[in-house]
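Apart from one protein chain that is not included, each protein chain of the complex appears where it belongs.
Let's look at chain A:
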Amino acid sequence: MDGLDLLKKNWNKEQESDKLSAKDILPMLHKKSSSIVKLLFYISVGELFFWIIVNSIPYFTSDSYKERLDQIYSDNAMIILSVFSYAVIILFIYLLYKSYKSISVTDNARRLMKSIINTRKIIKYYVLYNLIMAGISMIIALYYSFHNDPDAVKLLEEIDGKGMMILIVASTFFTAILIVIIWLFYKLIYGLLLKRLNRNYKELKKLEI
């Protein structure tokens, strides 16, 4: 007898020790799910708020920063820029919502995995967008201060070639470290969370080749 046939023969036998009554099942309906989709959802919302808070904390804490921002925001370009960034956040929230809605446990296995991976991608792009924006605004801020801030201009004049080199190397070094830390952080969170899912998705895709 083929191995699986033997298993099949015994497959439908019920095991008394497993059997649950309606009384046992009912409380289960009200227990909290610990599925990865739920966790992914919490992490996404967390990330969304994290970046919104990061972007607005300075505005609430430092008076001088607030003044400067108010000054900047009187500029038309800045108003357009901030409208743009809020539009992007709303767009991401919308995409995320749509993507979560598309996750259905009654889809076939492959489609279910794909929609979870897609959801994850949206939040990844959101984080990437924030990092790029942070980089760009840092460059713009530096450019502005070295042109308009008298202290910074003076510093720049005093620095010689060697000092400039050190400044560039140091800032590159710190930026690189920051990127590595953020990358590791994400690898850890999503790597652990989606390791099994990714492995299974790959396995299914392999079947299609």
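As a working rule, contacts are C-beta pairs under 8 Å (C-beta built on N, C-alpha and C of every residue); 3 or more make two chains touch, one makes a residue touch a chain; residues count from 1.
Note that in this section contacts and distances are computed from a predicted model.
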item: Omitted chain, identified by the protein name its UniProt record gives, among "Multiple sugar transport system substrate-binding protein", "1,2-phenylacetyl-CoA epoxidase subunit A", "ABC transporter permease" or "RNA polymerase sigma-70 factor (ECF subfamily)"; value: "RNA polymerase sigma-70 factor (ECF subfamily)"
item: Given A:V37, A:L81 or A:L156, the one touching the chain that is not displayed; value: A:V37
item: Touch criterion as defined above, residue of A:L7, A:V54, A:L128 or A:A141 at the omitted chain; value: A:L7
item: Touching residues (missing chain, whole complex) on chain A; value: 2-4, 6-8, 10-15, 17-22, 25-26, 28-29, 31-37, 39, 104-113, 116, 193, 196-197, 199-200, 203-204, 207-208
